[in-house]
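What you see is the complex with one protein chain gone and the rest in place.
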Amino acid sequence: MVISWLRRLPPTLIIGMMILAFYLTVAITARYWAPYTHNKIGVGIPFSKPSNDHYFGTDQLGRDVFSRVVLGADDVLILAISSTLVATVIGGLVGLLSGLVGGWFDQLLMRAFDALIGIPFLVLALLIIAAAGSELSGDTRLLIMVVAVVYAPRTARIARAVAIDLVTRDFVTVARARGESVFSIVWRELTPNAIGALLVEFGVRAGYAPIFIGSLSFLGFGVRPPTPEWGLMIAENRAAIFVVPMVVFAPAGALAGLVIGLNLFTDGLARWIGRSQGAASG
Amino acid sequence: MIIRLILSRMVLAVLTLLAVSVFIFWTAEILPGDIAARVLGREATEESKQAFRDRLRLDRPLHERYWLWLKGAVQGDFGVSLVDQSQERQVADSIKPRLKNTAILGVYAFALYVPVTIFLASISALYRDRLPDGVISLVNLVGLAMPEFVIGTVLIYGFAVKWSLLPVLSQIQRAETLKEILNSTTLPAVTLTIVMSVYSIRLLRDSLIEVLESEYIRMAILKGLPRYRVILFHALPNAAAPALNTMALNLAYLIGGVVVVEQVFAFQGLGSLLVQSVFVRDAPTIEAVALLVSTVYIAANLFADVMSIVLNPRLRTG
Partner (left out) sequence: MNPLLEVENLTVDFWNQNRWVNVVSHVSFKVMPGEAMGLVGESGCGKTTTAYTLLGYRRPNSRIDKNAEVCFDGQNILKLPGSALRRIRGKRIALVPQNPTTTLSPGMRVGRQINEVLAAHGVSGGERQERVLDLLAHVRLPDPLKTAQKYPHQLSGGQQQRVIIAMALACRPDLLVLDEPTTGLDVTTQAQILELLMHLRQEQGMAMVYVTHDLSVVATICDRVGVMYAGELVEEAPTGELFRNPRHPYTRGLIASVPSVRVPRQRRRILLRGYLQRDQLPPGCRFAPRCLFAHESCFSDKQNLVTAAENHQVACWRWSEVPQLATEIVEELPQPEIVSAPKGAPLLQVDDLNCAYEYHRASLFANPVAKLVVRDVSFDIRPSETFALVGESGSGKSTIARTIAGLLRPPSGKVTFDDQAIAGKVGARTQDLRRDIQLVLQNPDASLNPRQPVLQIIGRPLEIFFHLRGKELRNRVEQLLDDVRLDKTYVRRYPGELSGGERQRVAIARALAANPKLMLCDEILSALDVSVQASILELLRALQAERQIAYLFISHDLAVVRSLAHRVGVLYLGELCEYGQVEEVYSPPFHPYTHMLLSAVPEVNTESRLVPTVRSDAAEGTGSRKTACPFANRCPWKVGKICEDVPPPLQQVSETHALHCHIPLEELRQRETWSKSTLQTAKS
């Protein structure tokens, strides 16, 4: 039963789910089996090559790179998912409402979003970080907010387009003719139909979030050392790429794997939703 | 009809730009704390602080300062940098050489990006679900998963360290001959190209496939037209509008990417200037760079918008 159901799912969805499950497992359990803690200095000679003691070698402070990579998984996942979630919920709700209500309310919101989108996103992120001041620099909450502010208008646009498409559908017309309230229409007719598109949107954004946050860390505005964030690790160890490439490639590979997993998962999800919707419409 | 449409798009773009400028000014000016104290240091006398505030008009209300700033910005005057008060460095002066460098880099990257993207997306669409498409999709997915700083680092590792073909760090500020300029910009430009292509090949491939699956393409084939005619005269013109939009959108990645890539290669451009200014919290410079960059981005989107209006016979002929 379960297996036949799994077989009907797009293969990308299954592979994506497997990769994500792997990352989740590592994120949850790493603290119990990682050979060293993330900030223990001098467990080996700085920049030593991968060996049986240090699978991925050691960094410039002689920290075990393998431990730092696996221990970083939870931070990266939590940051990426929570920030995208905040953006999707806020952007999604505002967008749906904007598309439904229409009129000047919609116009005003859309112009505001246009302005936010009109600033290239990394520049916008830096603006917000600058405005927040040095006290907050490196704070997790600030990072979540930065990602949310950058993502939310883009998500809102998508949600609005979905809402505008949905309100012209005949089943909404019938509901209006029945005298249903706006709230009831949003809740009963629109939300179940919009959730798929928003889910895919969430996946796409979540897939880019680790890179985004990594870039900020690389520039020096992300999480604070010695947090084992992969982008930060790459920035710290970059000079060592000539000596021990592994200390850079390990966090880069971890980051890439996560992004690939998220992308495959989203791609599969979109196909799956498209398929069940395709079946629904004929 | 069409003129109206284009005009309304232009007005919209200007409005958006105005809103952007308000946002930029507002975020940069709410930096917490007494700017005077921060810039001049704790030992500064009350008079010198007051003089500083007067010069920067810090006592005036925010909207008035915004208006003065905007008036200056339109004329290319972005005020005085807060850093290094002794020299009274004009923001515009520090921006100019870097703007040139970044422009060279951007144009170079874009010139690489457009043909590469169109070529790979077309191959992918034409050989849909077959080997070339599969290979391109796979490489694409891997590229998608690599941030600019990783790609840049890998390129340095390969081309600069292993094979010693190009310099590790870009010395654009000292480059004079064309060869030197190419030498110092190729690696950053290639990095940017990869990042941008990765995001647009998939989009462009999908919109090409949509066109190729359309009934008018099927009709063109069943009319007995040669393959090149079908693609050149029926498929490409109709895929141009979505392609243009994709590329304009990618300018956002280009500009975002520039910030990171310049940092990777120590490239003396606008991006690295922005990062430095954020570090020292030099509001006038931040404002200027952000505004410039946003203007370019909005202008590019406007251009794509107008082009797709002009290209659409439905809108062109009313």
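Things to note:
The first chain written gets the first letter, and so on, giving A and B; residue counts start at 1 in each chain.
As a convention for this text, a residue touches a chain if its C-beta (ideal position, glycine included) is under 8 Å from a C-beta of that chain, and two chains touch if they have at least 3 such contacts.
Keep in mind that this is a model prediction, so the values were computed, not measured.
Among the residues B:Leu12, B:Ala44 or B:Val168, only B:Leu12 touches the chain that is left out of the figure.
Check B:Val150, B:Ala220 or B:Leu273 against the missing chain and you find that the one touching it is B:Ala220. Of the candidate positions B:Arg65, B:Lys100 or B:Arg128, contact with the unshown chain belongs to B:Arg128.
Interface residues of chain A facing the missing partner chain: 7-8, 169-171, 173-180, 188-189, 192-193, 275-277, 279-282.
Looking at chain B, the residues touching the absent chain are 4-5, 7-8, 11-12, 128-129, 214-216, 218-227, 229, 233-234, 237-238, 311-314, 317.
As a working rule, only the chains that are shown with their structure count from here on.
By the touch criterion given at the top, residues 12, 15-17, 19-20, 22-24, 27-28, 30-33, 141-142, 144-150, 153, 156-157, 161, 251-252, 255-257, 259-260, 263, 274-275, 277-279, 281, 283, 286, 289-290, 293-294, 297-298, 301 of chain B touch chain A in their complex. By the touch criterion given at the top, residues 111-112, 114-116, 118-123, 126-131, 133-135, 207, 211, 214-215, 218-221, 231, 234-235, 238, 241-242, 245, 248, 252, 255-260, 263-264 of chain A touch chain B in their complex.
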